[in-house]
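Not every chain is included here, but those present sit where they belong.
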Amino acid sequence: MPRDTLLEAPVAAPAATDHDDLRSLEAGLDRLQTTPERRASAWRRFTTSVLPPILFVAVLVAAWQLYIVIAQPRPDIVPAPADVVNAISAAWESGRLQLAITTSLERGILGFLIAIAVGTPLGLLLAEVRPLRRAVGPIISGLQVLPSVAWVPAAIIWFGLSDATVYFVILMGAIPSIVNGLIAGVDQVPPQLRRVGTVLGARRWELATLVVLPAALPGYVAGLKQGWAFSWRSLMAAEIIAMGGTIGFGLGSMLQQTRELADLAGVLATILVILAIGILIELVAFAPLERRMLRRRGLLVERDR
Amino acid sequence: MSGQTAIRIEHLGKRFGAGPLVLDDVNLSITAGEFVCLLGASGCGKSTLLNLIAGLDQPTTGSIDTPAEGSAVMFQESALMPWLTARANVELALRLRGVPRAARRGEALELLDVVNLADAAEKRPHELSGGMRQRVALARALAQDRPVLLMDEPFAALDAITRDLLHEELERVWRQTGRTIVFVTHNVREAARLGQRVVLLSSRPGRVAGEWRIAETAGRRIESPEVAALSIEITDQLRKEIRRNAA
Amino acid sequence: VLTGCSAQSAAGETAAASADAGTPSEELRLGYFANVTHAPALVGLQEGLFEEALGDTTLSTQVFNAGPAAIEALTAGAIDATYIGPNPSINTFIQSAGESARIVAGAATGGAALVVRDDIDSPEDLEGTTLATPQLGNTQDVALRSWLADEGFTTDTSGGGDVHITPTENAQTLTLFQQGQLDGAWLPEPWVSRLIVDAGAKVLVDEADLWEDGNFPTTVLLVNATFLAEHPQTVEALLEGHLASLAWLDEHADEAATVINAALEAETGKPLADEVITRSLEHVTFSADPHAETFATLVENGLEAGTQKAGSIEGLFDLRLLNGLLEDAGEEPVSAGDLGEE
């Protein structure tokens, strides 16, 4: 039953909407236009993102065990899952595993912190001083292309088999990432935000601390994350290659040692530990930081198509 | 009210998963060749309804009858393939329609000329302005050669000057091709400017809350007094709907 | 396919390892180190003794820097036999549950010592020092650990304890010792001599003093178990060449230094100083006896030092081919010490 309206002349002159009327209209529109953020329930998150990989790993391990049972391969070429578990627990009981983990983590974290301390001001400087950036930027990007493992031999010659070698390699690996992350972060600051800052009357220093730095945070955190990945990689490379001397006993050394004893179960066990630490640091340190930051900015895309 | 029915919607209801009811008992029948504007506030379910008509989604209850040939759709963003030139974008539609390769190029250029873009055929979407992109999208929709054209706020992201122009363009194309057009918008004046019929949807859930028919559609401009008068009437009704949601 | 001793397949029964089963192989791939203690290999190659003995079988060689690499090549099927130290041999045997390889002969004994800097005079002075060994779990590493344990020091495989042991590559050890970063090292020849001659170190313990009769194995000849089962004729020929090489070393003691040094120079680009090679050869004895009786002690020491997995080395030796050749030559057979076939 459409209501037909034949229009010949305009209807009565419009009345000015009074303030209260406007208020209620705006309230209605605001209500209609904002949908409350829905976070996936913990149970749903568990079943969609935690459970499947666990099941997959379980299936993999089962297949592996099945192969062992059926094909009975030489244990020094294909160890059984149980052998790997035993290798981990043996290393734990002897205290070597704990020592290796603490040594490596200590070095990795300390090296990473030094890299942050060096990389952050350097990155800020390059991001804000254009001529410097033109000159130094490409070199830093180039250094990121260089495998940090290549620095190990040089570092050994300079610093001998000592901790300095390890730290040097970590720094050469992590600093370019952090610097580039910060530069990218600053580049991605919408020019509009800077202009708003200026319009609001911010001076250079206020603009940097109140606008540019917080706006560049996502890029910076991404750079830090990558910097950590490179720290960890470089550390492992350094520890594997530079064994002996006064270099302590880290996970890389443990890997190389188990290799030298032709102990494949031990090698796989160490790889698993290295992987677990990598994932753990990612989950414990970076993921919450990143999620929180992105959620605050509404940049978090909840993926469950 | 002559002509046969192109689209018939009966007791249509739609709910996403376990969410609230989005559309509730919508009844609508659109004559072939009619230009219908669907009007409603944000989130009232206009796009949902259009997607249902386009067959991109399935209704929860009720039924929708559409022509067997299907319908062409235009979205708010032009959604052109960014790696293809304007011409190649139109040709893609022709290719998927099954037009033989040899005929595509000529037909695409003709369609681009219909929207006054023959000169920009070899440009890529990022080299075109928003209005030009929507005209390419219109040419692409025409390339599909379907009796029904569904448009989801196609001009909402454009500036007013361009929008006014595209209103004229669309009206011309409509008169030329005789398509059935369902045009979604939340711009009351746009609806009153373009439609033969304006259907107002209420919010949460979306129901048909009012309908207006415009007898004389030739020579309208957005500033025309009859458009203004109808706009005032529809706006008042729309604001009533919005105010209902304030509490 | 003939040479492809598929590492994955279970090793053939060693019972079949007699010269009348199996076929000769078309190729023999032999590994060794460019090292004084591997002199039988160096001399045998330099003088063409292996080729002579192998006849139609082509010989190809690979040089390794350390035991693990040689074992890895053996495991991966890249070589069929290698000269190597006793501990890596034990290691691979235990890790593979006895399937990987067999010792078919000894090659060298003696020639390892603990050398320290000048101001260390007695074992007590070692408290808190840092000592190097060539590699974790190799013969010298285990020897140092068990000797230190006997002296009442604690050590561990990660460098802690009363005396810090850092397995370090030999060349690096020399540099670090010269820089004063190391206090000493338990090394094989020629590195003992190099540290003494080039870096002014002195011998604190000669490993020979720790063993009955001063005889302890330094180098043995290890063969892939599958290869041994499939091509005993080839292994026998290899052993012939080995024995000829040992005989040559025995007969040409005065020429040995020159020939070995020439081989070393060809491999590493640098010859050893005359003083070094002469001193080295004085401390190494070359013989076909693997001193199987010492292996139980080696395993015990390894276990004690924490560098060894527990396991049986029963069946590690297969000395039947060697003893057959020795018998033919009218010499005394060697003993497998109840650890395999004689």
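Chains: A, B and C, in written order; residue numbering restarts at 1 for each.
To be clear about the criterion, a contact is a pair of C-beta atoms (placed from the backbone, for glycine too) under 8 Å apart; a residue touches a chain by one contact, two chains touch by 3 or more.
This is a predicted model, so every value here is computed, not measured.
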Total chain copies in the file, per protein type: A x2, B x2, C x1
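Following the convention adopted for this analysis, only the chains that are shown with their structure count from here on.
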Going by C-alpha centroids, which chain is farthest from subunit C? Tell me that one. B
Most contacted chain pair (by C-beta pair count): A-C
Taking the mean of all protein C-alpha atoms as the centre, the chain whose own C-alpha mean lies closest is A
Rounded to a whole Å, what is the gap between the Cα centroids of subunit B and subunit C? 85
Between subunit C and subunit A, distance of the C-alpha-averaged centres to the nearest whole Å: 47
Residues of subunit A that touch two or more other chains: which are they? none
Please name which positions on subunit A make contact with subunit C in the complex. 72-77, 94-96, 99-100, 160-162, 243-249, 253-254, 257, 259-264
For the subunit B and subunit A complex, residues of the former touching the latter: 41-44, 197, 203-204, 210-215, 225-226, 228-230, 232-233, 239, 242-246
Would you mind writing out the residues of subunit C in touch with subunit A in their complex? 7-8, 10, 66-68, 71-72, 75, 88, 91-92, 95-97, 99-100, 130, 132, 135-137, 156-160, 166-169, 172-173, 176, 179, 181-182, 306-307, 309
